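With one protein chain removed, the remaining protein chains of the complex are shown where they sit.
And then subunit A:
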Amino acid sequence: MARYFENTTVFNYSWDQVALGYWRRYPNPQSTHVLSEDTWTRYVKDGCLYTKRLLTKTNRVPKWGERFFNAKSVKIIEESFVDPEKKVLITYTRNLGYTKVMSVVERVEYRPSGASQTVALRSAWVDSQVFGFSRAIRAFGVDRFRKNASQMVNGFNYVLSNMFPRQVPQHTVTHTLKEMREAAAAATDRAKANVLSSVNRT
């Protein structure tokens, strides 16, 4: 039974911008593990764009996993579908080869959220059929997937901010909170200085 995992990401860019940026995601500072990217097939049918791309990525496995999975790189097939009228972009990726050892399938659906935001719903299935190790491999796969997914979002945001620089840069909640705290601390310091200077003047 495959382990299932999902999450949602909000991009502070319009759906059109995200769709444009999608094809230019690589390279970015977070994508050093992506070695190559090629378009395999592409066609328009009933107003929708269908694309299949082949990616190769470095294979990062822990020491214990090398006996199952010693390839230096893995090949990934990415199928995608763009409906420009309904504003839907769906991507579906799977690894090619080694699927008995570990199969990772990821489906991401990008839809507009208002005029200036895009929501990405990511679903992932991680499976392994290695006798006696499947549970450990699945757990490793889910963990690696989570880490890669957040890197993917950071990398994508980096590309989008370069493509659409007039956009207000994306701030995560933690950043905003930190800035608010710093601003509050600075205001307190200024207030203290004002009080001190007024005290000193009298």
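As a convention for this text, contacts are C-beta pairs under 8 Å (C-beta built on N, C-alpha and C of every residue); 3 or more make two chains touch, one makes a residue touch a chain; residues count from 1.
One rule holds in what follows: contacts and distances are computed from a predicted model.
Per its UniProt entry, the chain excluded from the display bears the name "TP53-regulated inhibitor of apoptosis 1", taken from "Rab proteins geranylgeranyltransferase component A", "DNA-directed RNA polymerase II subunit RPB3", "Glutamyl-tRNA(Gln) amidotransferase subunit A, mitochondrial" or "TP53-regulated inhibitor of apoptosis 1". The residue touching the chain not shown here, chosen from A:H33, A:K75, A:R111 or A:R144, is A:K75.
The residue from A:Y110, A:W125, A:F140 or A:F156 that touches the chain not shown here is A:W125. Summarising the interface, subunit A meets the missing chain with residues 2, 4, 6, 16, 19-20, 23-24, 26-27, 34-40, 42-44, 47, 49, 52, 54, 56, 75, 77, 79-82, 84-85, 90, 92, 94, 96-97, 105, 107, 123, 125.
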